[in-house]
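The complex appears here minus one protein chain, its other protein chains still in place.
Letters A and B mark the chains as written, and numbering starts fresh at 1 in each.
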């Protein structure tokens, strides 16, 4: 960002403040396949590659899940830990618990032809977020040493989508 | 976004990069009335209408709760599910549990004249977030098929405020 005097000398009193690098709003939907639930799918590489493609050097990336039974979580990708976190999620809202949402005889709205009982997945989602925002400095996502970005499948295996947005200059 | 050569020919080496559509930072406080607790108040229409009013075509919307006992959550608006999620919240930190925060004989700070015991509401808030950020593409919030935005009342019925910010071009 700098200021330059534009136009003829007579016009120089009008300072035109210019962006050396204009603000970019880059938005990319990305699909991932899940294979079980709960499942932590590491999407860090996909996030990094959209940030690189966006050309954003200074700004931030927002990772957004478009689902109500798949969340965004940043944590460590250590296989035994993923088992621990899956157990904590299951403990908070057990899959075989009793959920009004699963009583299709009483449900009157939002019923698909292939509707499956997934009350636990919605309640487990309470634990996590739909979006997380990560700073970008000098083109690098500011993930800490152990941080990885996950799309967390809470329901059942399927194709899931997250939206990655890079904003910056 | 494009680049134009500004000024006289002698000045043309200075490239002035311009925004066709300037960056907008639109911020709007919105009030909602709550009627019980826990209560999921669907604020999706209010969020959409602020985004429309902002004129932002590409960017993102941040929904922010200004309260410590009311959270922002994105999930499905199915009445039986809202009962399930309310029960999961109550199970995590029961309303009639034992909270130091409710012992007004020991509290020395942050006491209002009409202070009510609400330790459970603060602890339930641990489950959820204060902010969520949603991408906007071509003027449309990128909410998935079942996603709705909720302000979640955890304390007692009252007037609550959230701030909606639309950023983009």
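In the analysis below, contacts are C-beta pairs under 8 Å (C-beta built on N, C-alpha and C of every residue); 3 or more make two chains touch, one makes a residue touch a chain.
Computed from a predicted structure; not experimentally measured.
Asks: One chain is left out of this view; which of B:44, B:77 or B:131 touches it in the full complex?
Replies: Of these options, the touching residue for the absent chain is B:131.
Asks: For chain A, which residues reach the chain that was dropped from this view?
Replies: 1, 6-8, 11, 14, 16-19, 23, 58-60, 73-81, 83-85, 88-89, 92, 127-129, 132-135, 137, 142-147, 167-169
Asks: Would you write out the residues of chain B that touch the absent chain, in ascending order?
Replies: Contact residues on chain B toward the absent chain are 4, 6-8, 16, 18-20, 22-23, 25, 27, 62, 64-68, 92-93, 99-101, 103, 106-110, 119, 122-123, 125-127, 129-131, 133, 161, 163, 165, 167.
To be clear about the criterion, only the chains that are shown with their structure count from here on.
Asks: How many angstrom lie between the CA centroids of chain A and chain B, rounded to a whole number?
Replies: Whole-Å distance between the two chain centres: 16.
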